[in-house]
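The next block holds one structure in the form of structure tokens; read it before the comments.
Every protein chain of the complex appears in place save one, which is left out.
What follows is chain A.
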Amino acid sequence: MTEIAMKEQTSPSDFKKGLHSGLSIAIGYAPIALTFGLLAKSTGLTLAETVMMSMIVFAGASQYMSLTMLTLGTSIFEIITTTFIVNIRHFLMSAALNEKAEDDSTLSKAVYSFGITDETFSIAAVKEGKITAGYMLGVNLIAYASWVVFSGVGHVIGASIPAVLQDSMSVALYAMFIGLLVPSMKKGVKVVILAATSACLNSIFTVTESLSTGWSIVAATLISAVVVEAVQYIKEGGRKYNEQ
């Protein structure tokens, strides 16, 4: 991956910056991946299958879901369909990142888009300025390494970290999201409204069980992003757009 970053003439410092930014994700993934490895073992997956799944799928929620569905004897087709629905939100995230992406080659974008998760997206999306391939590869690589390695470790040692630490570490990724959101909230009330609206909508969809997790996040995000933009458009009478 580093070699590709170099070939695409992105500076190595961007790659290093990415590794640095991705460190919180690596910490947050560790307990989740350990538990995944452990559950995969108890579901009957071999070490190779477990590591392979983390390497090829690289998506936490759907990997967990596939284990539950395997236990229930669900068909492979249904598991794949569910995976698609759970992960369709990444389409929205990639579309948003594409707007911020530096003019790197299609090949390097194709490579780094593989590593887009809720977490790598969040880090990249709130970053100031453009996103280069080197930066994205750095963020993705450290997150990916943690996910794959700890999935394997969880399977091999067949145990997780001590319960107290496991429970406390479950806050890690949420804390990271908060740590990314709050500095942006200071910049303007629009960010606060966007986040609060989608948080409320997602909570309503989840508590009322009206939508599955995958669709719930997509719907909450889209409604919030579109409505807030529309309100601003109407209030400014289209001025913001005429200026551009």
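The rule is short, and it goes like this: a residue touches a chain if its C-beta (ideal position, glycine included) is under 8 Å from a C-beta of that chain, and two chains touch if they have at least 3 such contacts; residues count from 1.
In this section, contacts and distances are computed from a predicted model.
*Asks:* What is the protein name, per UniProt, of the chain that does not appear here: "Putative tricarboxylic transport membrane protein", "Acyltransferase", "ABC transporter permease subunit" or "AzlD domain-containing protein"?
*Replies:* Missing chain, UniProt protein name: "AzlD domain-containing protein".
*Asks:* Can you name the residues of chain A that touch the chain not displayed here?
*Replies:* Within chain A, the residues that touch the unshown chain are 21, 23-24, 27-28, 45-46, 48-49, 52-53, 56-59, 62-63, 66, 76, 79-81, 83-84, 87-99, 101, 106, 109-110, 113-114, 116, 118, 121-122, 125-126, 164-165, 167-172, 174-184, 190-191, 194-203, 206-207, 216-217, 220-222, 224-226, 228-229, 232-233, 240-241, 244.
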